[in-house]
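Note that one protein chain is taken out, while the other chains of the complex remain in position.
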Amino acid sequence: MSTRPTLARRLNEWGLLLGLVGAVIGFIAGYALGSGAISNFYGAGGEPTSLGSDPGIILGYAMSAAGFLAGMGFFNYPIGRLFGAKRPTEEDNAYLHGESGGLGRYFRMTTDHKVIGMQYLVVILAFLFIGGLGAMFIRTELLTPVPSIANAQSYLSLVGLHSTLMIFMASTAIIGPFGNYFVPIMIGARNMAFPRLEALTFWLLPPAGLILLSTVFLGGFTTGWTGYAPLADQNVLGMDSYLMGFALIGLSIALSGLNMIATILTKRAPEMPLSRMPVFVWSVLVTSFLGALAAPALIAAVLMEIFSRTYQATFFIPAGGGSPYLWENLFWFFGHPEVYIFVVPAFGLVMEMLPAFARKPLWGRRVGIGGMVGVGVLSFLVWQHHLFVSGIAPSLRPFYMFSTEMISVPTGIIYLVALGTLWRARTRFGTPMLFIFAFFFNFLIGGFTGVFLSDVPSDFSLHASYFVQAHFHYTIMGGEVFALMAGIVYYLPKMTGRTMDIKLLRYQFWAVFLTFNGTFISLIAVGIMGMPRRDISYAAYLQPLNDSASIFALALGLSMSLFLGILIWEVVIKQRVAAANPWESLGVEWQVPTPVPTFNFDRMPVSWSLPDNYDTGQPAADFGPAVPALSGA
Amino acid sequence: MRNRATAIRVVVIVWIVAAVGGDVGLALGPIPPGQASDLASSESLVILVLSVIAWPVFSGVLAALFFTLVVNRLAPPTAEVSADALRGNTRVQTTWIATTLVIVLSLAVYGTVELAIDQPGAGISTTSASLPMPASQDQPLEVQVIAQQWWFTYRYPTYGGIETAQLVLPVNQKIEFHITSLDVIHSFWFFALGVKADAVPLNDNVVTAIPTQVGTYRVQCSELCGLWHGNMTDDTAMVVSTSDFATWIQQQTTLDAPVMKYLPPYSHIYAGSNLPQPGVYAP
Amino acid sequence: MSEVSPTGLTVIDDVKGGGHTLIFTSRLVIASNTTLQLSLLFAFLYLRANNFGSMWHPSGVGTPPQVLALIALALPIVGVVALLAVSNAVSSARESSAVTGLLWLAFLATVLTGAVRILLMYQFNWTLNSAGTYADVATLWYAVLLAEFIGVAAWLLSLVMGHVRGTDRLGSAHARAILEQWTYITGVSIAVYLLIQYAS
Partner (left out) sequence: MRSRIWILVAGVVVAGVAVGFFVTRFMNPTPEQITATSTSATIQGKPVVNFTLTTVGTIGYGPHPAWVSYLPTTYLKVPVGAVVHITIDQQDSPSGLRNPYFSLVRGTINNEMTVNGKVVQAIDPTTPAHTFTVPDLGVSVPLEGVASDAPANSQNVVEFSFVVPDQKGLFRWQCFVPCGAGTLYGNGGPMQTLGYMAGELQVG
């Protein structure tokens, strides 16, 4: 019980190991329970035993996730509270917070938002590169119009794995590392509102990713990341990994959303009104609302699908009274806000970094924030533009076409802000600036291809073709991932005190930028010429374009792994020391020392101003005259 | 500073050239899906119009980005802060928002009008009542597309409800596709005709199109439907002259003769014979 | 500073700002939960309105037993009243013996609610694979509500124990937050009951 610090600590030190043990035990117990007693509940037995038991797999995954968290020590506190145990002492809290320092705290449950940010960064990069592998194999397979290295089954497994894993990780690719690390610092808080919850949202991520990857041992799933029923009801056990993974991710998105909103709106330094909040924090706030309000729809849909696969409920089966449209509606009601969960933090991050390189205040800050809020609000009104050809509600198409095209107004504002900021600026072309420029370039293409998809008649020709695929890769990879790379280069000196080889990175940037555009411009052409997504075989006349896309894609993979190589070599192995404030930024995150004190501030700032006063050169936080440090910090 | 003025001129001229040239190129070049049917032509027209509107804006934003990034920046030595360091400019902002709003609204209105003119995928009717078959050729020719894992088959109610595995259509005849599925969601994509509509079980998704060019085309499934989704294609779909169509129908009728007595009566929702009822999992 | 605890880990009411955070977040949870309930409501209405394959509510599939369902509604209302009294007592800082009794009463109500609801779900006279989508939605919705009742019961138990063992005195913010949660879930369960019983 958490009230006995010594025991709790000794266990906590081995959190990760105990977690894995707990996961294994949980899976075995869950599978036994699920395939035994529960599977005959309501008299329905799942699929024949030759396929294994769906209830068993589902319950096994659920209990293994629970066991993992239990081993990590997440339940000590709540269970202790159930029995009215004393609250942890400040000493316990400080320990749990990782005050002792050391590398160990990165491998156990810690409540320090900075540690959690680093954990997010590492885990997300790892999974993103695993997902990228899937893309490499898909493109290699598509070098030829007929199956070559993979058969139809393996190809669909790869497509499902790549897409779903990427969606999982992209959901928190920027909020996770940079949101968790910098939001509390930027708002002058010592910690998140609910630090244990924050740790939970992170530690839900590895189980989700591993559960999804484990699908290869269960035969994979053939539905891609959209998991359309009734095909999902028909799939082998691999589908259950998709469902449980998405359930955990949905939970993680919702919880981190709640936590972020609470932190930003109730834990801000009293001297910081919303009007002076950094723009990145604004983007996190908008995103968190999207996550907290949209993810439950996904959870509802996943619950229905789990009921369908275990107890053979007929939510999505017309002959049984259900409808495939039900899944499509619920899924996309989550799915469309989800894509802005990817992109809005990228907007914020880019607008946060831009002034440091333009050496100018952010131009049109208010409209920029308004743009992000507008995107957030509109994103709840557009989901049926994914269903223009599905035959659902034709009379509503004009509305969804209108609302979808409206989104280009708030996104256009972001470009206005960027132009205004760079206008007659003393721009410095630091390496992050290159990635920022690429972000705007790629996202511009992504936005303009979106116009063709939002317009119903043209969508009838382009829907579900490679045009769509190229479109969302331009927004998610070209937008979010490029912003992520910019953020890594920009913030690593603060997060790790180390830096990368900026010169080498410039070559790496041009390699990534050119190969990325080469790949997806080819795929735009392929799509316009009528190649459907997710096909292993395609018409022979499309081979040249597909080959160019594949070759560019393989080069892209190489240049991405170059990024990883530089990162590992310079930061982990060579440990090149970084300047204290290499970009001469005025943000408060650069005013606190590196490494950041355990509770962020040895002294609390007495007054705050905007973090981009590059005209006056006044930094964001004014720590006032020297005062004695706060106790406990 | 005159060199800045000239730079502005250069960029603007380059942009105008690129925009006009690009639009002209778009207008000249063939725009998929082409002109093989009225529906396809309208879709290529919409794509053309959108591109012609989008390209100048796109290149304009790029030009502005390039201009502000590369040309229109102050040399680092300039210590003093220029007047442009203001935090905003209401007039510019309103102009920008108004412009994008106008463009977007015009696009939306245009799309809606196009949608109203030719109702692509006029939507679904879940009625299971089988309609009387069209009597004469001047009515639209009804063709039912039956998607099943993993092949499309077609029924021609006008011709005794024969079922075929190959899609053959008469040219210059209004075709009314009734797309349905026997199992999971498929999507019937006749690229050249600009026809794409999901096939949903117990649903009737209707698309009308008038093929205008004789030829052999490809139809394929464009919604992931399981193992053989990538192979659920057919390169032998044909649009033929009316006389050839009549002969083809004759051949198919004789070919289908042995099976006709087994085919169910024509219905807009082709549930299939042993579609599992309540206990849907066990056939 | 928004909270006194330097580690920020003791986010507790009675701490300036902490109570605010608690109430605020509890209301956020309600908002988030509402999306979940609305999704289920959408499923219910959509499937009911379309009645695909006339398998929405085939004959022979009944509705949940009336009596148990009503009991499952009455108990949470008792809990609401008790928690209301608790909240008032705490905010007016009255002596805590009454509070303790009321807390136990509320907790008893939650436990009984959970038990009755489990019993209720055993009484469903259908098997999901052939009873149409009415049965599916009803089962899923009752399962979700059961889970939420259990969650709130756990929270309530931690408050009761903390209060009884004196390890943690119940603050006004906590009392108000759990009252709101409890009232919300009770309200939802009443709405669900009406739908399931009378909009079948």
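Letters A, B and C mark the chains in the order given here, with residues in each chain numbered from 1 onward.
The rule is simple: a contact is a pair of C-beta atoms (placed from the backbone, for glycine too) under 8 Å apart; a residue touches a chain by one contact, two chains touch by 3 or more.
Just so it is clear, the structure is predicted and the values come from calculations on it, not from any experiment.
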item: Among the chains presented, those that the missing one touches; value: A, B
item: Which residue of A:M136, A:L453 or A:V489 touches the chain not shown here; value: A:M136
item: Touch criterion as defined above, residue of A:M118, A:V236 or A:V373 at the omitted chain; value: A:V236
item: Residue, one of A:L143, A:V216 or A:A393, that touches the chain absent here; value: A:V216
item: Chain B residues touching the omitted chain (full complex); value: 146, 148-151, 153, 163, 165-166, 182-184, 226-228, 231, 234, 255-256, 258-259, 262-264, 270, 272-276, 280-283
item: Chain not shown, touching residues in chain A; value: 47-51, 129-130, 132-134, 136-137, 146-147, 149-155, 157-158, 161, 216-217, 219-220, 222, 230, 233-236, 317, 504, 557-558, 561-562, 564-566, 568-569, 573-574
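The definition used in the following text is that only the chains that are shown with their structure count from here on.
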item: Geometric centre distance via CA averages, chain C-chain B, whole Å; value: 47
item: Centre-to-centre distance between chain B and chain A (centres being mean Cα positions), rounded to whole Å; value: 31
item: Shared interface positions of chain C, touching two or more other chains; value: 50, 52-53, 55, 58, 129-130, 132
item: Multi-chain contact sites of chain B, meaning residues that touch two or more partners; value: 202, 278, 280-281
item: Partner chain C, residues of chain A touching it in the complex; value: 42-44, 78, 81-88, 90, 93-94, 96-97, 111, 189-196, 254, 257-258, 261-262, 265-270, 292-297, 299-301, 303-304, 307, 311-315, 318-323, 325-326, 329-330, 333, 599, 604, 630-633
item: Contacting residues of chain A [partner chain B, same complex]; value: 152-153, 155-156, 222-224, 226, 228, 230-231, 234, 312, 314, 317-320, 324-325, 360-367, 388-395, 397-398, 401-402, 405-406, 408-409, 412-413, 415-416, 418-420, 422-428, 437, 440-441, 444-445, 448, 451-452, 455-458, 460-465, 528-530, 532-539, 614-615
item: Chain B residues within the chain A interface of the complex; value: 32-33, 39-40, 42-44, 46-47, 50-51, 54, 57-58, 61-62, 64-65, 68-69, 72-76, 78, 81-82, 84-89, 92-93, 96-97, 100-101, 104, 107-108, 110-112, 114-115, 118-124, 179, 183-185, 187, 189, 191, 194-198, 200-203, 205, 218, 220-231, 233, 235, 271, 275-278, 280-281
